[in-house]
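A short write-up of the structure that comes next.
Of the protein chains in this complex, one is absent; all others appear in place.
Then we have subunit A:
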Amino acid sequence: MSANAYLVRMKPAPASLRAVVLLVLLLAAFFVSARVFSPLLLLDNIRQAAPLGVVVLGQALVLMMGRLDLSVGATASMANIVLCATFNGDMANLVPALALTLGAGALVGLANGIMATKLKIPAFLATLATSMIVAGLVVFFTGGSPRGAVPAQFRAVTEAWLFGIVPWSALIWLVLLIGLMLLVHYTMLGRKMILSGANLVAARHSGIPSDGLIVLSFVLCSLLAATGGILLSAITGMASIGVGNGFTLDSIAAAVIGGALFSGGVFLPLGAMAGALILFVVQSLLYLLALPPAAKFIVQGGIIVLALALASFRKGRSS
């Protein structure tokens, strides 16, 4: 492939750009209501949005395969419980804590993938079922009173800033984003995944092992959901049941705002990032304006409608 072709693929998709424009407008409103323009305030919001942002990347990946993962919230919540229990407040447990948490996440993804392919259960039902099982297991094993804590040193992952200007969690988010972009858009494996998502029948006829790729996307998604749960745990420092449950709906909303399609075949990491930031900044803006939480849902719903309307408006004109 020529260097030129690489550059062409680097060009962000229109849907991603629309999400970025929406984000910029929102940030303008945000800074006006904060009555202060400070890049540090923006970076601080990016830092806190990272857990959601990482989960959205996974959701976008599953959406690319034409599926939906309703278990990301339960998986992130489980990651918080498992991480705190295995860490038990001691940095010496770092390796087993991370390994066990990510391992449990991968298992959830594997279960989702196998149910969605081998057992041919529609993905949204299969993942809904796993989310219930996972949430039930958490209550069963903790008896409702979770134990342990994240050691103070580990909390630097989300609380500390590199050179005092770049939050570590933002860097982790960016590295995962670039990694996924390279995987999907620049490797043969990724291109086979896109093709399977866009047109499963055609992909199978071309001898692509689509089922395996779908399982892979679910495993990656659950791993990212567990990572989001780990980042969230670093922010809160404590174990609490159901702490990541809001990620399920937020991740779908953010991915869709960022240009993901339920029909599959599209992976827009930049859009996914902008979508997650839009949801997070909307929340911050509502705090600044001290609006009731009902307003959050109305504004979120409005933004989704706006993003989708813009997309179909563009499509209508070009066709």
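The working rule: a residue touches a chain if its C-beta (ideal position, glycine included) is under 8 Å from a C-beta of that chain, and two chains touch if they have at least 3 such contacts; residues count from 1.
Rule of thumb we're sticking to: contacts and distances are computed from a predicted model.
Participant: What does the UniProt entry say the missing chain is called, choosing from "NADH-quinone oxidoreductase subunit J", "Chemotaxis protein", "Ribose transport system substrate-binding protein" or "4Fe-4S dicluster domain-containing protein"?
Facilitator: For the chain missing from the view, the UniProt record says "Ribose transport system substrate-binding protein".
Participant: With the full complex in mind, choose from A:V139, A:A198, A:L249 or A:L310 the residue touching the hidden chain.
Facilitator: Checking the options A:V139, A:A198, A:L249 or A:L310, the one contacting the hidden chain is A:V139.
Participant: Just to verify: which one of A:T248, A:S284 or A:Q300 makes contact with the chain not shown?
Facilitator: Here the residue in touch with the unshown chain is A:S284.
Participant: Touching residues of subunit A against the unshown chain: what are they?
Facilitator: 33-36, 38, 41, 44-45, 48, 88-89, 139, 143-149, 159, 232, 235-236, 238-243, 280, 283-284, 286-288, 290, 292-294
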